[in-house]
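Missing here is one protein chain; the remaining ones are kept as they sit in the complex.
After this line comes chain A, so read on.
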Amino acid sequence: MMKKKKFQYQPFILLAPAILIVILIIGYPVVRAVVLSLYKYDLTNLQGVKFVGLQNYIDIFTKDPAFWPAFKNTVIWVSVTVISQLLLSLLLANILNKFFIGRGIVRSVVLIPWVTPCVLISLMWAWIFNGNYGVMNEILQKLHLINENVAWIAQSNTALWIQILAMIWQGIPFFTIMILAAMQSVPRELYESASVDGASRIKQYFYITIPGIASTIVSTVMIRLIWVFNNVDIIYTMTGGGPGYSSLTLSVYTYLQAQKSMKFGYGSAVAIIGAVFMSIVIFIYLRITREQGGMIDK
């Protein structure tokens, strides 16, 4: 006769503090945001707070002129930034992985954009691309690429791209350091054996280095996807999402609605839509990259 297994409560007790903390600092705000998104909740008019069901969501999708431009900008903002950062960081990490005089100094200097506050980065790039005094206009005019000053961040067709440039510059060090660390953890013996077997440098790179750093790239890209999506400070400081809606992203729009217009219900609904969209992107990304060490099991 089989003995009935006694319920093991000890693991649950040991896990309880961690679960409690997760519920308090992640679970509660998420649930609260979902609940708020179902209300007309303007902080400036608390007497007018009322349950509106899905009306905020319906308004966002059907009436709000800013939502779809913000959605489109978010897709461009996240995809162009992260892909560019990845490619440029791969190049930089390869250079820094080779020995050259002053490599230690260069490795430290490379970190400067990452440790610089975002607001300073925004101001710096805003000055570089200032339409009246910016150094970029001066350089391009000397190179005869433009005839007159261009208002880079005040034109709807260039504003977002300048901010993407600033964001790429800011995020490259993080990617580079992660990839560099992964590259240095690839066993030397593999390269030696490959050399003995007659594999060229390019083959070694694609058959040893890339597979060796794939899992790091997968997780770093995922982190950057989330961080870049959530970034508010660069865009808010440089243009506030303007001119018009031309550089408005979902995160900046959420900030404007909740923090500037004090519309907590509507702002929460925009935030929830953004979070759901990002969760879908991350899920698809992890499904696609599961061969390379993504977090979803085969």
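Here, a contact is a pair of C-beta atoms (placed from the backbone, for glycine too) under 8 Å apart; a residue touches a chain by one contact, two chains touch by 3 or more; residues count from 1.
Simple rule for what comes next: contacts and distances are computed from a predicted model.
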Hidden subunit of the complex - UniProt protein name among "NH(3)-dependent NAD(+) synthetase", "Sugar ABC transporter substrate-binding protein", "tRNA-splicing ligase RtcB" or "Hydrogenase maturation protease": "Sugar ABC transporter substrate-binding protein"
Given A:Gln10, A:Thr44, A:Thr62 or A:Ser108, the one touching the chain that is not displayed: A:Thr44
Residue of A:Gln8, A:Thr62, A:Ser108 or A:Asn147 touching the missing chain in the full complex: A:Asn147
Listed residues A:Thr116, A:Asn230 or A:Ser261, member touching the removed chain: A:Ser261
Touch residues of chain A, complete complex, unshown partner: 43-48, 66, 130-133, 147-151, 153-156, 159, 239-246, 256-257, 259-263
